[in-house]
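First the structure, which I've put down as structure tokens, then a few questions once you've had a look.
Every protein chain but one is kept in place in this view of the complex.
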Amino acid sequence: MFDQAPRHWYAVCRSDEVRRAPVACVLLGEPLVLFRDLENRIGAVLDRCPHRNAPLSQGRVEGGRLVCPYHGWEFDRAGQCQAVPGLCDDGQRRYGSVHSYPSAEQDGLVWVYSDEIALGSPPQIDLLQKPGYVSLMHDFTVEADLVDAVENFLDATHTHFVHAGLVRTQGKRRPVRAIVRHGTDCVEAEYLEESQSGLIARLFGVGITRSIGRFALPSTAQLEYWAGERLKLLITLYFTPQSPSAQRVFAVAAANPSPFPFWLVRLPFAWMLKRVVRQDQRILALQSANLRRFGGPRYASTELDILRPHILRLLDKSRPLPDDMTEKQVTLML
Amino acid sequence: MFDQAPRHWYAVCRSDEVRRAPVACVLLGEPLVLFRDLENRIGAVLDRCPHRNAPLSQGRVEGGRLVCPYHGWEFDRAGQCQAVPGLCDDGQRRYGSVHSYPSAEQDGLVWVYSDEIALGSPPQIDLLQKPGYVSLMHDFTVEADLVDAVENFLDATHTHFVHAGLVRTQGKRRPVRAIVRHGTDCVEAEYLEESQSGLIARLFGVGITRSIGRFALPSTAQLEYWAGERLKLLITLYFTPQSPSAQRVFAVAAANPSPFPFWLVRLPFAWMLKRVVRQDQRILALQSANLRRFGGPRYASTELDILRPHILRLLDKSRPLPDDMTEKQVTLML
Partner (left out) sequence: MFDQAPRHWYAVCRSDEVRRAPVACVLLGEPLVLFRDLENRIGAVLDRCPHRNAPLSQGRVEGGRLVCPYHGWEFDRAGQCQAVPGLCDDGQRRYGSVHSYPSAEQDGLVWVYSDEIALGSPPQIDLLQKPGYVSLMHDFTVEADLVDAVENFLDATHTHFVHAGLVRTQGKRRPVRAIVRHGTDCVEAEYLEESQSGLIARLFGVGITRSIGRFALPSTAQLEYWAGERLKLLITLYFTPQSPSAQRVFAVAAANPSPFPFWLVRLPFAWMLKRVVRQDQRILALQSANLRRFGGPRYASTELDILRPHILRLLDKSRPLPDDMTEKQVTLML
């Protein structure tokens, strides 16, 4: 998976999860272990001791070094072996090292780069520092391949059924114009009229007139809700492929709920967000189980599936994108 | 499996299971979903929405149409898509359909034909309509291939061990003559003397003098118990292959227990039938597990295994049956 996926920064866990004990995580099929050195910097190395292949994540951290649970070999942040207990000389450095990965912390998340040498920095949500905006984080796992998972989050037409009442309602549809714009590393759909009639819109949507759904490489999805020129709510989902059929998802919501104070809407909003997530986890798990029963997907699409072809195109490295990209307008009943 | 199995009607569930909600079932490896239209007719379609392959059996039925749980696509009894919510035009019919199967209801069961065009009708047990006869139904699953499962039901020699006391007892054997008759689509063994000394015979067997065990294509097994010229008890088992190693079984018993009234024997008979089934489920599961451990069967047969060669012959489409079929008589200690 490492070879096929875009070389990029991926979120692998929340910053506050990495404390004294090492933390296991999986990125693109590779089991990793995270720990902090004495300067509190994150180390990210392969979760396998070079000696007898025990999982280092089951060991402990001592003096900023990761200690194997089996024979106590010690590794620094760069993955270099610094001690082999029992040896009389100090020849420990001969005994190899464990593969390490570039890592960083940003916006409350730990990021790992999917290649030896990192290019650029992890993405940053500017709104999180802006006055008036407050944030909420929720992380979870979905059982689906990356495209099915991202499509589920950005798709409007499932909300009437999977999130009936919470997001939209089947009986209250009206025509909504959507403009699809395709860039070189992202695609977005702008909904020119807002149609959400569910509980979430009633809580947050005072004055919301339009919204945007966006996918950006390598695996980020965003929803923006605008009241005129003010961005009232931005939900960003970082998808981290763990295996071809499981994604870890880090959801960060930046909100400006005025005229309501954030402390008033925080609890009901967090509750609704988690409920929507559980509903999507359930339908994606049902879809995945059915794909396994039938031995793979056989999908038919309509003009309502406005983003999927573009997401597939962006992830397909073998087909360069054309220069003459044009906007496209669609009308949906939402 | 669909291609190799005989084209025939197969029982897939009880009629009373299909009410307001759709019902999932499996026939010959194919996941199906059953539902009722506004005229109460059964629809049987593949359990996979053509759009994003969600299982339709997890959706609901509205206005006689099956509604997908993911995006609300609606399908009629013929599998035709009749609505794609969100589309502005009425072009839904373009977006394909889901494969549908001929279906029917008969004798309290829902039947599906294993091919596009059904030939004939589902089998019918005439006794169920006859005065003096009352019926009992029990359905269950066994972990075995079709031949092992059918052989288990029709075999007399395992009853002394697996159903000791209930059907026969090891200490009370006597010689029993059996005549084996082979037809073009069935094979039967007639036992000219009855040897059952167990609880079931004491409850039902007043005056029973002979019995017949029968296998008929595609996958039906029957036991008849006769008192002179009167059929006192007929147990029919419809085997529905779900996978090569799992069979759903629908057992229908038609009984004339006179001189006892049926209400008197019903409860103890149902209890014994279920107990016999549990004992067979256990031994078949043990056999299946052992076949998996050893990587497949290596069976030795004796002249006591009177029906298995004929069942294998009937199910082998590559070998046409000879014209000169003769009866054969065997004596067993039962």
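All chains are identified by letter, namely A and B, in their written order; residue positions are counted from 1 within each chain.
The rule is simple: a contact is a pair of C-beta atoms (placed from the backbone, for glycine too) under 8 Å apart; a residue touches a chain by one contact, two chains touch by 3 or more.
The structure presented is a predicted model; accordingly, all values stated were derived computationally and were not measured.
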Hidden-chain contact residue, picked from the options A:G86, A:P131 or A:P320: A:G86
Which of B:R36, B:R52 or B:H160 contacts the chain that the document leaves out: B:H160
Which of A:P55, A:P123 or A:P297 contacts the chain that the document leaves out: A:P55
Absent chain, residues of subunit B that touch it: 148, 156-158, 160-162, 170, 173, 175, 283, 286-287, 289-291, 293-294, 297-304, 331-334
Those residues of subunit A which, in the complete complex, touch the missing chain: 31, 47-48, 50-55, 58, 67-72, 84-88, 95-96
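Methods note: only the chains that are shown with their structure count from here on.
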Rounded Å distance, subunit A centre to subunit B centre (Cα mean): 49
